[in-house]
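The structure under discussion appears below in the form of structure tokens.
Excluded from the complex is one protein chain; the other protein chains are retained at their positions.
Chain naming follows the written order as A and B, and within any one chain the residues start at number 1.
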Amino acid sequence: MTGGGHGAGPLARGVAWTTALYLLLPISIVVPVSLTDQRFLSLPYHAPSLRHYANLFTSEAWLGAVWQSFWLALASTVLAVAAGTLCAIGCWRLGRRSSEAVRALMLLPLIIPSIVYAVGLYRWFGKLDLLDRFLGVTLAHAVTGIPYVVITVSASLAAFDPRLEQAARGMGASLGQTLRWVILPRIAPGIASGAIFAFIHSWDELVMVLFITSRDVFTLPRKIWDGINENLDPTMAAVAVLLVVFTVLLLWADGELRRRRES
Amino acid sequence: MNALRRDAGWWALLLPAFLLMTVLYVAPIVQVLAISVTEPQPGFGNYERLLTNAGVQRVIGTTLRVCAMTTALALLLGYALSYVIALARPAVQRYWLLVVLVPLWISVLVRAFAWVTLLRQQGLVNQGLQAVGLVDEPLRLVWNEFGIVVGMVHYMVPYAVLPMLAGMREIDPRLLAAARGLGASRRAAFLRVFLPLSLPGLVAAGVLVFIFSLGFYITPAILGGGKTLMAAEWIKLQILDLVRWGMGTMLATVLVVAILATLVLFSRVVDLNRLFGGARA
Partner (left out) sequence: MSGTAAAGHALDLRGLTRRYGTFTAVRGVSLRVERGQFLTLLGPSGSGKTTILMMVAGFVPPSEGQVLLDGADITPLPPERRHFGMVFQGYALFPHMTVAENVVFPLRVRGLGRAERDGKVRAALDLVQLSPFAERRPAQLSGGQQQRVALARALVFDPALLLLDEPLSALDKKLRAELQDELKALHRRVGRTFVNVTHDQDEALSLSDRVAILNHGRLVQFGAPAELYERPRTSFVADFLGKSNFLRGTVRGAQGGAAVLEAGATRIAQALPDGAALPSGAAALLSLRPEKIAVLAEGEGADTVVGGRIAAWSYLGADFALDVRTDDLGTLRVVLPSWRAPIRPAEGMAVRLGWTADAAVPVEEDAAA
């Protein structure tokens, strides 16, 4: 840091650099593999080729899975953002023991393994007739996406002066007007961050999908899962590259949002 | 009561999330707990198997062993990484943070797939080792515990870094400069000043990584190749393939209880808000 001029020692640096390579290299290896000219997973033999990308973009099965995942993620994000934002605002304003307990409840999906939830859902959705249905997966992903929204929105509310809310109410604004004109515009970047994370959550989610879908709902993670378990073909590497690019773009967008909020 | 009526509007804001959470999250999980003591017969028969069934005991043993190794390695690598990040200049810090955050948000499937590509018998690592003549036979790097630990540590390092880094950032860097100024060597300054102050973050990271590892499904399932069974995959096997709901939900309940008990035990040092609050570039 600037203050002390005390940097880390050579041992710590060595381990840190090794760890950085360990974290990044395996992920980047999918890029050359996706460009292979062979029919199996390998580095390009003769020259890089885009055949697996072409394969991906003409495959109805892959594109279908991508679109299904996209719409699912979008729908569950809308639900999670709406419910999570209102809840975070309510808990922030009430600030009681009881509302803090509600907030803790919202964080439960981060702690309880999704395998446990998936097992429960399998039975529960059977009763509610939601198995293998778009609505069922949307609801499951929305509920488990709420914690991300609650956390990011709470973080931006922590920087929000509670007197602004009092001032608005004191000047005659109803709760709805206060939300719309005073609170929401101030915490919009936090909501957007929450939305990005809720979207990524649904977009990547596999465990629940394995239990509550079979044929009608077939998401991208499900397709990749089958691909890994059945035939490891280089199209998978192309998918992986596109997913990495997509995630990095979303993270970049989040970084931009935060920068704007800070300025 | 007057105060309650006054705040009724704010309570109403909690309602949608509360209903969604209780009806669609808590209820299914409570049902899991209920099934474990009602099927196939009411009673604690399923839990008695914990003491008698060698299969369950082996799975629990494997899970604990892999989780302990994962936690230890993730903490070691994560600590070094956090330490370097915390002491780096702000401009450099941003790049180091990307090293942590990008893997964190990249699909766990993509990462498992990448490891398979690298580590399987015909994979790039074995090809490379054979090409330079270091080994004759391909090494068995995946579909065993080694592969699982490699993949899980890779997944968990970012989760280890976030709480440790949050704690280290609260340490005043001038303290280290002061220690050096008072005649402490770099090693002594680290051991006497930095390490004790970063201990709460280290414990929080350890708890977090351990409980995330306990119930982890995807990476062990892919990199274990069905040969090394951990708790989550065993549960899936019981429910989806063997249709033994009682046994599956029993182990699921044990998982939940173990995780919640650990959290309660360490509730003073583990703050989930801070963890995800720290997940920013």
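Couple of notes before you dig in:
The working rule: a contact is a pair of C-beta atoms (placed from the backbone, for glycine too) under 8 Å apart; a residue touches a chain by one contact, two chains touch by 3 or more.
These numbers come from a predicted model, not from an experiment.
Looking at chain A, the residues touching the absent chain are 161, 163-164, 166-174, 177, 181-182, 185-186.
Keep in mind that, in the parts below, only the chains that are shown with their structure count from here on.
Note on chain placement: the centre of chain A and the centre of chain B lie 17 Å apart, centres being C-alpha means. Remark: chain A residues 1-9, 12-13, 15-16, 18-20, 22-24, 26-27, 29-30, 33, 40-43, 79, 82-84, 86-87, 89-91, 93-94, 99, 102, 105-117, 119-124, 139-140, 142-144, 146, 148, 150-152, 154-155, 175, 200, 203-204, 206-207, 210-211, 221, 224-225, 228-229, 232, 236-237, 240, 243-244, 247-248, 250-251, 254-255, 258 touch chain B in the complex.
Contact residues of chain B toward chain A in the complex are 7, 9-14, 16-18, 20-21, 24-32, 35, 76-78, 80-81, 83-90, 96, 99-103, 105-118, 122-124, 127, 154, 157-158, 172-178, 180, 186-187, 189-190, 211, 214-218, 222, 232, 235-236, 239-240, 245, 248-249, 252, 255-256, 259-260, 263, 272-273, 276-277, 280-281.
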